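Below: the structure, in structure tokens.
Heads up, one of the protein chains got dropped from this complex, but the rest are sitting where they should.
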Amino acid sequence: MPTMLQVSGLNHRYGGGDGAHVAVRELSFTVEAGQLACIVGPSGCGKSTLLRCIGGLIKPTGGTVRLHGDLVDGVPDDLAVVFQDYSRSLFPWLTVLGNVEFPLRSLKMSRDERRARAREALAWVGLADADRKYPSQLSGGMQQRVSIARALASRPALLLMDEPFASVDAQTRFELEDLLRRVQRERNSTVLLVTHDIDESVYLGDRVLVLSSSPATIVADLPVGLPAERDQITTRESAEFVTLRAEVARLLRDRNAAAEQALAEQVATTEQVSTGRANR
Amino acid sequence: MPTMLQVSGLNHRYGGGDGAHVAVRELSFTVEAGQLACIVGPSGCGKSTLLRCIGGLIKPTGGTVRLHGDLVDGVPDDLAVVFQDYSRSLFPWLTVLGNVEFPLRSLKMSRDERRARAREALAWVGLADADRKYPSQLSGGMQQRVSIARALASRPALLLMDEPFASVDAQTRFELEDLLRRVQRERNSTVLLVTHDIDESVYLGDRVLVLSSSPATIVADLPVGLPAERDQITTRESAEFVTLRAEVARLLRDRNAAAEQALAEQVATTEQVSTGRANR
Amino acid sequence: SVLNGGSGSSGSSGGNSGGPVEKSNITLGILGTQGSVGAKLAEKYGYFKQQGLNVTIKPYAQGPQAVPALINGELDFAVINYVSYYQAIAAKTLDAKVVVDGDVATETSQAIMAKPDSGIRTAKDLVGKKVGIQASKSLAELLVRATLKDNDVDPNSVTYLPITFPNIPAAIKSGQLDAGVEVEPYLTTSEQKDGLQPVIKIISGSTANMPVTGYIATSKFIDANPKTVAAFQRALFTAQRDATDRAKVAEVLPELSGVDQATAALLNLDTFPTANNPAQLQRVITLLQAYGGMTAQLNAADYLVPTPQM
Amino acid sequence: MAGLVGGGGCGVSGRWRAFGRRWLVFIVFLLLWQWITVSVANPYFPPPTQILDAAREAWLSGPGSHLFVTDAVTGDMLPSLGRLLLGWFIAVVVGVSCGLALGRLPKLTDYVSTMLFFARSVPAVLLVPVFLVAFGIGPRMEIVTILWGTIWPILLNTIDGARGVDAVKTETARAFHISRRDWVFGVVLPTALPKVFAGLRLALSIAIILMVVSELTGGADSGIGFRLINAQGGFQLAEMWAWIVLVSVLGYLANFLLTVVERRMLAWHPGFHAERLD
């Protein structure tokens, strides 16, 4: 398999001078074509920044990203992104169908085909009935599903997903996970998915990348040895799954231990202050 | 204990005429003061709508909400809300500290006290260092934590939280869950919390309200018999927890079964269509 | 600088009408045209002072704009062109009388200008041409119409375009207009700078010595302040007598209309009456009735304050 | 709309109430105007009834063969309106397209902004002589004058709107390789649209004002502004007021039409729905 994505020595610093913040430091990894890599890491560590760099949406302050061996400089072709801030990534003046169709317009494609594809993607995420609504008329989870449908409809070679299932209920989440794996297998897309759900990262991924807290560096790169065909109930009960999941959790906890301890102390002191004052 | 919150025969319909959508139908339940009630339900079923009605942010088209026996008509006193769309609920022109202080300004309180309270709340959520940043400079999870800090800082009698931990990593989520329970116990606040994480609903709640898919009605109202003192590891391993969790999952699954089946069929058919066409 | 401020008693020097003026602090609205030369001279040579008047002069761009200020009492006297004045009288918008006849056009001070090679020489040449006039129903238009009529040309055979005097030369040069009525100082500057020529006289024959502007005051003011009015008239007629001296006029023209000294010396001057003559003014009314669509029957003498004893 | 009227949209009476709500203040204003002008009796402020008479005299006293309208209607109003609309329309096209470009290309904006600041502060009145020579007497020059004044609110508001595209939406568009056309017309323009409409409405009334101004200074021999100034110069004050009122009514109607268009185009916008902030 060719190396689809190659990130080497990636650095990103926001701002400059005093207020500068290093979000990503010396990050290197590769992802093969057709792989689904999950990224987990503490909040604010730099996962979204990493995805933005890979997607060519921001220019990293250091290091390189290569796709098929070509340097990424600008947004690569055949990319789709599900943004963490899904509600703001939908266009409020377009209907749900319009939003899903929107990226397809730039592809050479007949109107009917475009429409069919969009409807198909909407049906996948369970929103076939909501196609004529506007985003402001949808619930949070529905908006998020629209943005997933939009990404899937464009059938990208590389799909970046930033906590794509954060706002949907457990049941729908399972369905969407299975959907994603199925679609990804069929199209042989490469997927990078950021998630906070450790179970999800193991269940979905061919690999799990564990990041440290800010600035993000790679703590571990765990291959997931589960079979390609997975099932919500049996897979999650398998010994391999349980071990891996515990491993990821441990890695995350350990990495956080120091920070966590500091936090706990802080909470304790402010607590004392506050309880002393809050007798109201 | 007095009845803090009494929802009776609540109905809400969005829009009118053809495009009308009934989001909540004939919902009735009560919450005692000092209780933490978790609400779970499928995506788009009407949970956020319910919270908005209780918070007096929208006027329900039918039924009543009573707080301490008084009809809610407008936003009640001593309320705080964590919105699902947290990123849009932060004021972009205020720093993190300014955002957390914002609701405190309406209270009679010295500048120093206000600041101390805001800093304390920020420390709780692990953002003590980010106080001078602007919301646009924060990651998604950090923004969500700011909005949690803002709600906690105002020490509300009634706290409405709409998927407050959806965007933070597992570890932080545990900490925030414990924080919430502790603060809620100390202040004896009443909390209504919408979540998609079944484990979380059981771990956090004194009760779990399971809603049906749209329009929302109550499927089950499960009391959580866990001890008041909970612990991320031992509690989650207790038999009671496991049973409850399975019960909630089952309730959600059953309710969804019909819809799910329909969805599956849809997916299957569109699948055929698409694979037939998509030989590219 | 006025010693006799409040008392208003100073008919002394030139006053032969007995007693002080009722109102010594006077505001006068003037225009930037030759019709206001008298006011400038009277100010310059102290004739107002001599009559016990302390006059503040306010320049206006167009006569009609001074009318509201006259009505609301901000101005006591104003210079206005007769065409506008009689229209206002006919419309009963204004209850005012002419106090001093300001200036009278001469054959050379207003004319139709055109390019030398335009082929326009006589009134007949204007048929079908575009002629610039200051404003619709202005004196300029009436004069052109009268000139055409006098030469047996249908006055309606010409297209009249309202273009302000300063803009007419450029419009002729660029071919927007075939000809246009000009007054001083544009008449001379257009000859010098733009190479235009006066081609047809409009102040001749029936329109010879046509009154152009005058000083007016409201009837109310005239009734309440007869001595002030008389003093004002004396000051202005004295000044206008001076205006026969071309050098003196040339002195005030730059300040009045913005031309430079050199040009001022070249301008074709109007004449400045030294007495009020109702028969002269009646000619304007006749002109308006004949060509301006005015239907009211007005008697110029009813709207003219007689010349005072000097 | 029906929902706002209250109750259950109770048919005729509901509609009357809506009408009353909308026009009550205006009718009170008319009555006050009549009362004050009658009691003041100043020739410069004729009462509305007198203005109405003058209007009838000026516009509706024509021969039967012309449907009773006078030449003023066909010879003055219609050409004026034509120039007005043309000037405004060009301003819309130029202003919106330049505005979108400038709003999204900060570099370009830096380059031309000084010039634009400058140009914006130059009163059209002062430029009339220049326009006269450059464009000649007549409609062209008047249209340019209208254009000069109207383009600024459209341009500035469009720039503002175009710059307001949310960062996440920009990234979305880039990530999905939205074509340039879709980016401009599908993302930037809709974002800018509410602000553009504010500019369009401002520009419309400025266009009406400049229509009058251009006819006043530009050597027109017909038109609403020309008649207005003529009536003013000839001290036909009731007629002058009739033309002023006509200008007002035109402004109202034009604005009304624009509002209808705006309602349709901003139907998606939560801020412009029936329940605004009340």
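As written, the chains take the letters A, B, C and D, and residue 1 is the first residue of each chain.
Going forward, a contact is a pair of C-beta atoms (placed from the backbone, for glycine too) under 8 Å apart; a residue touches a chain by one contact, two chains touch by 3 or more.
FYI, contacts and distances are computed from a predicted model.
UniProt records the chain missing from this view under the protein name "ABC transporter permease subunit", selected from "ABC transporter permease subunit", "Acyl-CoA dehydrogenase family protein", "Membrane protein" or "Light-independent protochlorophyllide reductase subunit N". One of B:R88, B:R185 or B:R253 touches the chain omitted from the figure, and that residue is B:R88. Among D:Q50, D:S179 or D:N255, the one in contact with the hidden chain is D:N255. Of C:G119, C:G258 or C:G293, it is C:G258 that touches the chain left out of the display.
In the full complex, the hidden chain is touched by subunit B at residues 52, 55, 57, 75, 77, 79-81, 83, 85, 88-93, 102-103, 105-106, 134, 136, 154. Residues of subunit C that touch the chain left out of the display are 29, 32, 58-62, 64-65, 67-69, 71-72, 74, 166, 169-170, 173-174, 185-186, 189, 193-194, 257-260, 263. Listed here are the subunit D residues that touch the chain not shown: 4, 21-26, 29, 42, 44-45, 102-103, 106, 109-127, 129-130, 133-134, 149, 152-153, 155-157, 159-161, 163-165, 167, 194-195, 197-198, 201-202, 204-206, 208-209, 212-213, 216, 225, 228-229, 232, 240, 243-244, 247-252, 254-256, 269-272, 275-278.
Assume only the chains that are shown with their structure count from here on.
Centre-to-centre separation between subunit B and subunit C, using Cα means, comes to 84 Å. If each chain is reduced to the centroid of its CA atoms, subunit A and subunit B end up 23 Å from each other. Residues of subunit A found to touch two or more other chains are 85, 88. Chain contacts: subunit C has no residue touching two or more partner chains.
Contacts from subunit A toward subunit B in the complex involve residues 14-15, 21, 40-48, 84-85, 87-88, 113, 116-117, 119-120, 123-124, 126, 128, 137-142, 145, 155, 162-163, 166-173, 175, 179, 186, 196-198, 249, 252-253, 256, 259-260, 263, 266-267, 270, 273-275, 277-278. Note for the complex: subunit A touches subunit D at residues 52, 55-57, 75, 77, 79-81, 83, 85, 88-89, 91-94, 102-103, 105-106, 134, 136, 150, 154, 160. Residues of subunit D that touch subunit C in their complex: 42-44, 128-129, 132-133, 136-138, 217, 219-221, 226, 229-230, 232-237.
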